[in-house]
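Yeah, one chain of the complex is gone here, protein chain that is, but the others are all in their spots.
For clarity, chains are labelled A and B in written order, and residue numbers in each chain start from 1.
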Amino acid sequence: MKISEIATIIGVDFNQEDFEITGINTLKSASKTELSFVSNSKYINDIKDSKARAIIVDANTKEFVPENSIALVVESPYWEMAKLSKYFAPSIEDETLPEPKIGEGSKVSPKAEIAKGATIGENCTIMAHVYIGANVTIGDNTTLHPSVCIYRDCKVGSDCIIHANTTIGSDGFGFATSKLGEHKKIYQNGNVVIEDSVEIGSSTAIDRAAFGTTLIKKGVRIDNLVQVGHNCEIGEYSVLVSQAGIAGSTKMGRNVVMGGQSAIAGHLEIAAFTTMAARSGVTKSIKESGLTFAGFPLMEHRLWLKLQAKLAKLVK
Amino acid sequence: MKISEIATIIGVDFNQEDFEITGINTLKSASKTELSFVSNSKYINDIKDSKARAIIVDANTKEFVPENSIALVVESPYWEMAKLSKYFAPSIEDETLPEPKIGEGSKVSPKAEIAKGATIGENCTIMAHVYIGANVTIGDNTTLHPSVCIYRDCKVGSDCIIHANTTIGSDGFGFATSKLGEHKKIYQNGNVVIEDSVEIGSSTAIDRAAFGTTLIKKGVRIDNLVQVGHNCEIGEYSVLVSQAGIAGSTKMGRNVVMGGQSAIAGHLEIAAFTTMAARSGVTKSIKESGLTFAGFPLMEHRLWLKLQAKLAKLVK
Partner (left out) sequence: MKISEIATIIGVDFNQEDFEITGINTLKSASKTELSFVSNSKYINDIKDSKARAIIVDANTKEFVPENSIALVVESPYWEMAKLSKYFAPSIEDETLPEPKIGEGSKVSPKAEIAKGATIGENCTIMAHVYIGANVTIGDNTTLHPSVCIYRDCKVGSDCIIHANTTIGSDGFGFATSKLGEHKKIYQNGNVVIEDSVEIGSSTAIDRAAFGTTLIKKGVRIDNLVQVGHNCEIGEYSVLVSQAGIAGSTKMGRNVVMGGQSAIAGHLEIAAFTTMAARSGVTKSIKESGLTFAGFPLMEHRLWLKLQAKLAKLVK
């Protein structure tokens, strides 16, 4: 998309030489041909290092935009980015892509739907009512149970099992809100990557990234009815028990255990080998590895037991 | 259905002139040709204003039935209403309805199932394994992702997006229980209406009303794995984050925000612009607009923070 068209859409005067913008991305990840934006003053430090060719900013933030980048000044950068995200969203399916490729030994139910551009490895089992979207790749020996839905551009590794009615790569929960309280969708143009030997239960939801990738690493075990928000990263061999939920952009190390109905807020980091008891609610990053937590607000498990003992005394 | 047949089913003597009953409804909503019932003494005040042609009551409540209405006296009105609800339930599908209508520019996967009597607007995308029930109407430019299921008689507006494996209009959780502890289903003969520009995540469940409508108003954003009970009303631009749950008949104003894993009990009213932090549990109506709450039992967010600080001291 031409920068001049972008400027017109977001209502900015633009009189320089025109050029092509290939995508929208975060300040940190944007390439030299991409557009970025500053949604929040806490990202101001990321501006000066950004490679983005153009950056949507408000008047206060304009001065931080580096020389090699063009500042597009608007009142509400996040709202304007949401408006533009639609133009960079690929179509749900694409008839111009090549016919799907199915590896040797794979059994695909005639009642499954495999979109053009998809690639399925060898010895897979794709059951009835599965949907595999455009450009999805599936490794070898992977089983997708009935009504599993994998949205376009996602990748599933080898030796994976995904149980019935689970959704991989539906849109993350992203929108900008105007002063009047109306919402504008931020199209989620990233994907989900699931590495090898992962098993995922039924009716679980793993959202695609807004930009980049939601990553489920090797050997992870996810139970039924679990929520994984956009741009999360789940470390190797981590275990998410039923009805656990993780908000967007949280990253955890390997062998983290989340008990049933536990939850982690967004944009946190959880150290490897952390265990969260059932119903834990995590609102701050956990930096020390190997500890066990409980409660909401979160505390070390032994403290939580002590607190509950004190509370029990209150009513005696 | 004839009133004489109804009387026979619920074991009431009926010797007056026969007439037709067109449906069952609440005391407040019943029309002059409908039947109603008194399930709970707290609804006694609604009896005298009811337009219902006949009302199922117990012996104690009989005296409140107005002159223009016939009292059908039984031991357990709720149980007998449950018994009758089955007779007023429409069939799941109906072969006598006209062929479904698909608007210009809409793409319907051959692997979707569109029941007779359904109407789909223009430029919609109906993906594989979607089910659209009898008499459902879908507006223009709406996208239904794979395995979305919309039960009969529901309405979805224009410019909506519903993500994979979500269910709209399955039966609300309604039943009567006998003294021996057995349950009898209350057929859920209402519907769900979703207004324009609503986006709903994956594996979410929005139940149809027992009578009347479960209403999702314009611009609402609902995340994954959310539960909306029968007869709820979600105000314009409200935001329900993942794994939130709302029991039946609760009504909220516009721009209400429910955090992740929060919950609201049934039959409450939530003022516009209320924010509930993650894990909030609401058991009373919220009348003042614009406040932020947390905790279970619910309290203002600043009080909750204060309480947690006090509790933290207990274990030091």
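A few notes on this one:
Following the convention adopted for this analysis, contacts are C-beta pairs under 8 Å (C-beta built on N, C-alpha and C of every residue); 3 or more make two chains touch, one makes a residue touch a chain.
What you see is a predicted model; the values in this text were computed from it and never measured.
Note that of A:Ala164, A:Val193 or A:Met299, the residue touching the chain absent from this view is A:Ala164. Set against the missing chain, the residues B:Ser50, B:Ser69, B:Ser85 or B:Asn165 yield one that touches it, B:Asn165. Across A:Met1, A:Ile92 or A:Met127, the residue that sits in touch with the chain not pictured is A:Met127.
The chain that is not drawn here is touched, among residues B:Lys28, B:Lys107 or B:Lys185, by B:Lys185. Touching residues on chain A toward the chain that is not drawn are 109, 111, 125, 127-129, 143, 145-147, 161, 163-165, 199, 201-203, 219, 221, 223-225, 236-237, 239, 241-243, 254-255, 260-261, 273, 278-279, 308, 311-312, 314-315.
Mapped onto chain B, the interface with the missing chain covers residues 92, 111, 113, 129, 131, 147, 149, 151, 165-167, 170-171, 173, 175, 177, 181-183, 185, 203-205, 207, 225, 227, 229, 243, 245, 247, 261, 263, 265, 281, 296-297, 299, 303, 306-307, 310-311.
The rule is simple: only the chains that are shown with their structure count from here on.
Centres computed as Cα averages put chain A at a distance of 31 Å from chain B.
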